[in-house]
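Heads up, one of the protein chains got dropped from this complex, but the rest are sitting where they should.
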Amino acid sequence: MDTVITTDKLTKKFGAFVAASELTFEVGKGEIFGFLGANGAGKTTAMRMLCGLLAPTSGKARIAGYDIYTQTERIKRSIGYMSQKFSLYDDLTVSENIRFYGGIYGMSRAAIRTKTATLLEELQLGNEASTLVRELPLGWKQKLSFSVSIVHDPEIVFLDEPTGGVDPVTRRQFWDLIYAAADRGVTVFVTTHYMDEAEYCNRVSIMVDGVIAALDSPANLRDHYGHASMEDVFYELARKANRKE
Amino acid sequence: MKTLYFLLEKEFRQLLRNRQLMRTLLLAPLIQLILLPLAADYTVKDIQIAVTDNDHSPSSQRLIAKITASGYFRLAGYTASYPEALRMVEQDKADLALQIPAHFERDLVRENNKQLYVAINAIEGTKANLGGAYLQSIISDFNDDLRIQWNVPASDTPQVTVTSSNWYNPLLKFPLYMVPAILVTLVTAMVAMQSAFNIVQEKESGTIEQINVTPIKKHIFIIGKMIPFLALGIVLFTMGLLVGRILYGIVPVGSLWVLYGSLIVYLFSMLGLGLLLATYSFTQMQAMSLSFFFINIFNMMSGVFTSVDSMPGWAQTIVATFPPSHFIKIMRMVVLKGSGFSDILPKLGAMALIGLFLNTWAVLNYRKTA
Partner (left out) sequence: MKQLFTFIRKEFLHVFRDRKTLLMLFGLPIAQIVLFGFALSNEIKDSRIALVDYSKDAVTTRLIGKIEASHYFDIQHTLASADQLNAAFKRGDIKMAVIFPANFGDDLTHTGKATLQIIADGSDPNQATTITNYLQSIVNDYNAELARDAQQPLQIRPEVQMLYNPELRGAPNFVPGVMALVLMLVCTMMTSVAIVKEKELGTMEILLVSPFKPIYIIISKLAPNLLISIVNLFIILILSDIFLDLPVKGSIALLVFCSILFILTSLSIGLLLSINAKTQQAAMMGSLMGMMLPTMLLTGFLFPIENMPFILQALSNLVPSRWYFIIVKRVMLKGLGFSAVWKETLILAAMCFLLFAISLRKFKIRLQ
């Protein structure tokens, strides 16, 4: 497998508090990699390190082939990111948002135009091209956020709890988008609370108290722990946790 | 470079869509420039004087008549005793009290000199100064009149006389003094506070994190934030100039190039401040508090209302680090006196230096990675 993310004992300490400890794993190209954990387990810290938002205390990592310490700017060019707060500009329209992010990532104007048309069609937002994002319903905002995060066709996209607060139908549609992206070769690194979403991933890791307690495909994990659902697997591992948010 | 273009496009779109901001942009110059010069009239006139005339002689009457005829003073009242007059001053019914003692006229002739007693409410320094000066000059005039009237040989003493004129503002009109300074305060509040607010808003809403993940270099991001507010400041300033022209007939004597050049240097320094404050604030409330702190001090201490030259040395040193104090001086110099580039160079240099310092500090503070 072509690895796009490799980490070796990646650690983050805030003073004496160890938020993430010696994380070691690999993610392959085109994988949908789920990153689970209870609140306070260290998921967000881990993700922020991989995105270049947080400098690790120790350990090594390579993202899209670039070193996490010395080549953060190169990493940023090769990744996409969607944060919990969605991070689209409320006071800009749909197409203006697409245009902005496309431009930031160095796409040519022609490319941006084509991409905008494609996106609008895919998301069925054709009529809303000139609508301010603030006026879109939550589900549409989410889908748009995702599409904007991969507007520049990055190798990896990081999603931080992307489906909070929407109905199951919209969530399903959102995951359709993720599948489509993964099929195109985009690696998807997603953190989530929803255990049914864990089942959609190729492989899943569960963090407890800053450490990776388990890492495997959902099927294997269910077998290993002898549970019918990921939810039960998660519950077994997470309830032993000492840290609560 | 291209990223800067897209950044600026976004920023301007957002700014122009901010209707509340645009409204303030239009109204603020108008309101401030109308209200302030109207109210900010330091000319001391209609000074209330309480008079106690214990002499009741023709001379004392004439003196009082002369005082009230001068146009500077208004008779607040006649009192029977001096303590009563003082009480009027105490109650803010009069600004000055004058006592003409009993037998004033008689003693003046007999002994060739006689006192008059004046008490002035000195809480407000300018008024006290000027009020006292006016009164003394009226009394001195009266003194000369008396000598002429009584045909006292004036022994032909030589006298030095004075002619005075005022350059650059011959009629000593206050708006000419205030409007250049008001233009500065207008631009300062808008630019420094708004830029700080804007950046902190991105922090609070999370969009700044999105930017941090992109390959946008931090200096590009900062420039992308500064340019729109620079533009805003220039627009505001121009509007202010126009209003000043229409309402008060103020036309800058000096070169517009010099004026706008100084404006840009000044905006550069104030934007640096806004940026710096934004790096230290996490919430809009904090940004507001910090910028308000500085703006208020700038407004009071930079020579808008009181002259910097009246301050003690240590205060003047502190004020020298405030860009507004330099720009206000520059404004008055260029607009009223036509000062040129070389004349304002020291102040321009000071502003540039401070601006460089603030901006560097801000850029160093702003880190994409925590």
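By letter and in written order, the chains are A and B; residue numbering begins at 1 in each of them.
By definition in this document, a residue touches a chain if its C-beta (ideal position, glycine included) is under 8 Å from a C-beta of that chain, and two chains touch if they have at least 3 such contacts.
Please read all numbers here as calculations on a predicted model, not as lab measurements.
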Kindly name the visible chains that come into contact with the excluded chain.
B
Looking at the full complex, which residue from B:L259, B:L275 or B:L336 touches the chain that isn't shown here?
B:L336
Touch with the omitted chain, as defined above, among B:V213, B:L236, B:L290 or B:A350
B:L290
So that we can see where the missing chain sits, which residues of chain B does it touch?
20, 24, 28, 31-32, 35-36, 38-46, 86, 89-92, 108-109, 112-130, 132-133, 135-137, 139-140, 142-143, 146-147, 150, 152, 154-170, 172-174, 176-177, 189, 193, 197, 201, 280-281, 283-286, 288-290, 292-293, 296-297, 300-301, 305-307, 309-312, 315, 318-319, 329, 332-333, 336-340, 343
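The rule is simple: only the chains that are shown with their structure count from here on.
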Rounded to the nearest Å, the gap separating the Cα centres of chain A and chain B is 56
Would you mind writing out the residues of chain B in touch with chain A in their complex?
2-3, 5-7, 9-10, 13-14, 17-18, 205-207, 209-210, 212-217, 368-370
The chain A residues in contact with chain B across the complex are 51-55, 72-73, 76-77, 79, 81, 83-92, 96, 99-101, 103-106
